[in-house]
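Only one protein chain is missing; all other protein chains are in place.
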Amino acid sequence: MEGTEIVEDEGILRPMKCELNHLTMPDGSAMFMQGDTAVVAGIYGPVEARVQKMMYDKASIEVVYTPIKGPPCVDDRMREQIIKETCEAALIATLHPGTAICINVQELQDSGGLLACTVNAACLALINSGLSMKFMIGAVNCMIEKDSQKLILDPDTTQIQEAKATFTFIFDSSKKDLVSCQTTGRFTEKEFLYSFDKCKEASQCVFQFFRSIVTKYATRI
Amino acid sequence: MREVILSHCEKNFVNKAIDKETRLDGRQLLEARPVNIHFGSNWGCCIVSLGRTKAIAQVSCDIQKPKASRPNEGMLHINVELNPMAAPFFEAGRQSDPSVQINRQLERCLKDSKCIDLESLCIVADKKAWNLRVDINIINHDGNLVDCASIAALAALMHFHRPDVSSSEEEIIIHSFAEKDPLPLTIYHHPVCISFLVFENGNTIMDPTYLEEKVGVAQLTMGINSYRELCSLDFNYLTRTSVADVIPTISNQAANYAAELVSLIKESVRQDVEARYKKEVKNFGRFENCIATDKLTAMFTDKIPIKLSSWGKMDDREDEIMEDQKENEQIIKINKNSAELLLLKGDLFGNGGVNTWQNDSSSDDEEESSDEVVMVEETKTKCHVLDDIELSEDSEEEETQNMTKDDIQT
């Protein structure tokens, strides 16, 4: 308990809104909103793979992230990579050898926590597409405020401007393990572990949301 | 991935339907699909859906040196991106033939027709001018991308407000939205693209769908504003056949519909902008309106408060989890025979548990008892396990009536 003091507070996840099967062309799609941050994801797969990217023993996973304005920049490529690696961990790619699974994500609006929102949208779209997954993936974004050292869960754009460090943790749903994480800014190890712990707790709400939406329609079909 | 080639059966089917003046979605030949416009919380951002075709547009601006040939004018740049999400045969970041065609059609319709007052976007002649950029992403492809993109572009441009600038000599101050109210663009007239498709037998349809686009033999796109003025025209043969020129016969219809469409766009932009000027509370999160609330696959939550225990109390929390589990166990104890599967049903999705979708052949008393367990579960954990989780085959059939057409299709 020495060094920087972390102040406790009650965290709040912004309201989540989601619609599965938002688009007609993709095999699975979802529009997902966390607060004002909105993202649409669409999955095609398994489809015919391009010769260069074909793998004989498993499906190749391609991710395309499109920003709302301008051509994709380096940050967007990084986001693509994170989604790709996360989804590779979750999907059972060996079930569809020699094919491709294309995950497309379109940003609609960024009001903080865009990466978490994209990952969650991708997971919902994967659920909707019916591809076999080992586990669901859920992401939670949090930040540590500069002055008060407070941990804020799922901050919006105005809050993020006061951030000392931001974290995005992506968890799996079965073992509740960390799948990947992305951080910005400077922070101590303790702060990291603390926010990890909190996000892990919050991720259960995200998974609960995923489950409840599936329960909502799976019981009717 | 290559585009799937349409089979002869499908082609013949569509052609025969058009022969009988019937369309697969029940429209008249010269009837367009409904248009929906939703604005985002930023200026100049909107989602437009034309039937199932969806496009999202965002206008952005920055300050650049104007072109040497036009030193006292701002610039307008239009970019339509065929997102691979819209269709599997679109490739990201590649200039394909259809994308070039759509881009050029929009450029001709919006840029060459001078519908935006670019001179007012100049700040210092030959030095600084606003550079407007309209990014249009097509996210779902169900034919007639041009119309959808043009509606999105026009709505976004009409909705867009740029930050105010004040310039003293040598210095330009860009005021943030908090300092000075942003300014809308000056738009002289409002052109929209209206597309038609001609079939082998000479019938012309308006607003073709994806399937129809692949069967038709000639396409016509007219950029028309509400004053019946033509801003751009494109007529192309898609396949090697010959049909008569259709422009004279349908231009009247195009102009009438354009006027209708423009007034629809104007009205929705006006409503949204006025609401913003009044700073109404629903100012944020407008995209949520795109989500159909009544759909089975849609879901909303309110804010989820999470009690954060402090760093040192990690162990306590684990105890809590243990307690939770005990609670669950207690429920199980209520009915040991059958409860286990049902009880956890809500939690089991995606959790790697036992597959609960297949019903075991269960006897009647087990069913009754399991119902009880569901009730217990609901009251205890407030989890929305619906009552219609039923075991017997008969009741399942009854439950299926709740599905609507939309749930399956969109």
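Going in written order, the chains are labelled A and B, and every chain counts its residues from 1.
Everything below uses one rule, namely that a contact is a pair of C-beta atoms (placed from the backbone, for glycine too) under 8 Å apart; a residue touches a chain by one contact, two chains touch by 3 or more.
The definition used in the following text is that contacts and distances are computed from a predicted model.
*Asks:* Since a chain is absent, check the UniProt entry for it and pick the matching name: "Mini-chromosome maintenance complex-binding protein", "TP53-regulated inhibitor of apoptosis 1", "Ubiquitin conjugating enzyme" or "Putative exosome complex component RRP41".
*Replies:* "Putative exosome complex component RRP41"
*Asks:* May I ask you to name the displayed chains that the omitted chain touches in the full complex?
*Replies:* Taking every chain of the complex into account, the missing one touches B.
*Asks:* Which of these touches the unseen chain: B:53, B:140 or B:232?
*Replies:* B:232
*Asks:* Using the touch definition from the top, which of B:53, B:83 or B:113 touches the missing chain?
*Replies:* B:113
*Asks:* Could you please point out the chain B residues that touch the chain left off the display?
*Replies:* The missing chain touches chain B at positions 5, 95, 97, 100-101, 103-104, 107-108, 112-114, 189, 224-225, 227-237, 240, 242, 244-245, 247-248, 251-252, 255.
By our rule, only the chains that are shown with their structure count from here on.
*Asks:* Averaging only over C-alpha atoms, locate the centres of chain A and chain B and give their separation in whole Å.
*Replies:* From the centre of chain A to the centre of chain B is 21 Å.
*Asks:* Looking at the complex, which residues from chain A come into contact with chain B?
*Replies:* 1, 6, 8-26, 29, 31, 33, 35-36, 38, 40-42, 44, 47-48, 50, 64, 66, 68-72, 100, 102, 104-106, 108-109, 111, 127-128, 133-136, 151, 153, 173-174, 190, 193-194, 197-198, 201-202, 205, 207, 209-221
*Asks:* Which residues of chain B touch chain A in the complex?
*Replies:* Those residues of chain B that touch chain A are 1-2, 40-42, 45, 47, 52, 54, 56, 58, 60, 81, 83-88, 92-93, 133, 135, 137, 139-142, 284-285, 287-288, 290-292, 295-312, 314, 317, 345-352, 357, 383-386, 388-389, 399-400, 402-403, 407, 409-410.
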